[in-house]
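Below you will find the structure I want to go over with you.
Of the protein chains in this complex, all but one are displayed in their positions.
The letters A and B name the chains in turn, as written, and every chain counts its residues from 1.
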Amino acid sequence: MAISRAEVEHIARLARLGLSEEEMEALTEQLGRILAHMEVLRQVDTRDVPPTYHVLPLQNVLRTDTVQESLSQEAALRNAPQAEAGAFKVPKITEG
Amino acid sequence: MSATTKLTATRLNRLFLAGELSAEEIVEAYIERIQAVDGQVGAYLTVTAAEARERARKLDARRKAGDTDLGPLAGVPIAIKDNICTQGIRTTCASRILENFVPPYDATVVSRLQAAGAIIIGKTNLDEFAMGSSTENSAFQVTRNPWDLSRVPGGSSGGSAAAVAADLCAAALGSDTGGSIRQPAALCGVVGLKPTYGAVSRYGLVAFASSLDQIGPITKDVADAALLLSVIAGHDRRDSTSHPDADRLQRIQLSGDASLSGVRVGVPREYFAQGVEPGVRQAVEEAIAKLRELGATVDEVSLPHTEYALDAYYIVATAEASSNLARYDGVRYGLRAEADSLLEMYLRTRQQGFGLEVKRRIMLGTYALSAGYYDAYYKKAQQVRTLVIRDFEAAFRRFDVLVAPTSPTVAWGLGERVEDPLAMYMADILTLPANLAGLPAISIPCGLSQGLPVGLQIIGRHFDEPTVLRVAYAYEKATQHHQARPALGQ
Partner (left out) sequence: MSREYEIVVGLEVHVELATKSKIFCGCSTAFGAEPNTQTCPVCLGMPGTLPVLNQQALEYAIRAGLALNCTINKYSKFDRKQYFYPDLPKGYQISQHDLPLCEHGYVEIDTPEGPRRIGIRRIHLEEDAGKNIHAGDNIASAQASYIDLNRCGVPLIEIVTEPDIRSPEEARAFLEKLRSILIYAGVSEAKLQEGQMRADVNVSVRPKGSTALGTRTELKNLGSFRSVVRAIEYEARRQWEALQRGEEIVQETRAFDEERGITLSLRSKEEAHDYRYFPEPDLPPIVLTDAEIERIRAQLPELPDARKRRYMEAYGLSAYDAGVIVRDKAVADFFEAAVAAYGKGAEGAKTVANWVINELARILNEKNAELAQTPLTPDHLVGMLKLVDAGTISGKIAKDVFAEMVETGKSAEEIVKEKGLVQLTDEAALAEIALQVIEANPKAVEDWKKGKATAAQFLVGQMMKATRGRANPQLANKVIRAKLAEVTGVTNE
């Protein structure tokens, strides 16, 4: 199954991934080939087969409700591309 | 050239504790070797010479002061794949997006190594975010195979494997999501162990595919692999997928008994199918013959869903990756591309920050999880995963370990596969099933083909690293393959 250019654009937007014209073209072709390869999975009968989300049978892994030391504001912001007044700064949020 | 850098971690530790080599001497030998050779290999992204020297001096002082609790890795220089967080030391994942990221925390494995006396000597190159099989996807540099500098070291832990093979560290840590420890270990002629999922804490390992990732050692021999595993394994409260049974792996004893009598070895037929080079097949078949010689019973077994594992793997891995890499948005750390609007900031930051392979996988994974496709891709892949696991469960009812080639081919030429993602993905075909099932698997050198190393893969049951290591150790003692070293800079 090939993937359309429009689908690639939609997926790129969902993933907030800017793509150049060349990247868009290359990816449309490559994703098409990879997805075509993945068609092989349709041959597998998976009726009544539960999906595996965790390979080990762990459950109820919990921590106690105790407060631990946080980073200082300075340490929290140290790697930030832009920070001001103790906060991370970003372009104005306009989208809901 | 100093002979020090040729020594195993086990041996270096003994010499250090015995006072025959100071930690400073050891560190200086490695720094000298790195300066001499790494220009050709390109294994390191960051060499932490100053920190290593400082730490060596402290270890020497403690030893002189009579401290006898210096740890099983005291004095041993270890390289860390650069997707494992090190406090105060740049951790880049070989990505532009994290080029200047300095973590305010250590990965659990790093803390454990340090508690055992290890000296972190540097951070090694990888395919960006561990996505690749040749280390060519690094945003910063090419790493070359020490056996043939025109060839790839494998990947994604290519920097760690090349560093161990070229004596640029005593041992290294890598991470393995679909073969990223074992395959470069095979291609570089060293030992690489992917532990059971949940055996080694993932806290501080920059996530690629959370249900598949596992940290493990890359070493010069099996004894070192066991030693490093015993240090880094163990339950960790900071990783909810860490298993309490992991603590058992802290007490691995390799038996001096070279006999494999009573060990049942299964040879999965599907792992010798098309695509396995004749030279690789031959080396592995000779290794299997050797195991039989050592007393193991060997029989063929079928893992019928193997042919579907690759596609299932790439769906699961890319889906999880697309999610794990959403955090690189230019807000709190890492690269930010300037833009007037928030949307543009996201789009440009991620466009400039990620390389093509990472983009390809984010796209594939996003697609597999998007509305209308989840059942056909992600869920289907996880169902196939169940079938792959059932194959292994059936096989392990009859066998203690399964053996196969690690990589279908020896190291290929730089640039040969970069244009063909599918061909690159095929490189993981024999290693990724163990990740899907969370099983421990090791790659050990089993000879050369066309003058290049071939790896023998040994897969075991969950938390049965002791048996995997026992078989590997017996084989290693009975052969000379692990002693073969590239001629580089000798």
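What we mean here is this: contacts are C-beta pairs under 8 Å (C-beta built on N, C-alpha and C of every residue); 3 or more make two chains touch, one makes a residue touch a chain.
From a predicted model like this one, the values you see are computed outputs, not experimental measurements.
Asks: Among B:A9, B:V47, B:C85 or B:L488, which one touches the chain that has been omitted from the display?
Replies: B:C85
Asks: Pick from B:G204, B:G234, B:P421 or B:P440: which residue touches the chain that isn't shown?
Replies: B:G204
Asks: Write down which of B:L7, B:V41 or B:A319 is the residue touching the left-out chain.
Replies: If we include the chain that is not displayed, B:A319 is the one touching it.
Asks: Where does chain A touch the missing chain, residue by residue?
Replies: 14, 16, 53-54, 56, 58-73, 76-77, 84-96
Asks: Pick out the residues on chain B that sit against the missing chain.
Replies: Output for chain B: 83-85, 91, 93, 98, 101, 103-105, 107, 202-207, 209-211, 237-241, 319-320, 322-323, 325-327, 329, 331-333, 342, 346, 366, 369-371, 374, 378.
Throughout what follows, only the chains that are shown with their structure count from here on.
Asks: Indicate the whole-number Å distance between the mean C-alpha point of chain A and the mean C-alpha point of chain B.
Replies: 23
Asks: Spell out the residues on chain B that touch chain A in their complex, using ranges where they run on.
Replies: 100-102, 104, 197-198, 211, 237, 240-241, 243, 305, 307-308, 311-312, 314-315, 322, 326, 329-336, 339-348, 350-352, 354, 356, 359-360, 362-364, 366-367, 370, 377, 379-387, 389, 421-422, 425, 436-438, 462
Asks: In the complex of these two chains, what residues of chain A are touching chain B?
Replies: Touch residues, chain A against chain B: 3, 7-8, 11-12, 14-20, 23, 26-27, 30-31, 33-35, 37-38, 40-44, 46, 49-56, 58, 61, 63, 71, 75, 78-82, 88, 90-95.
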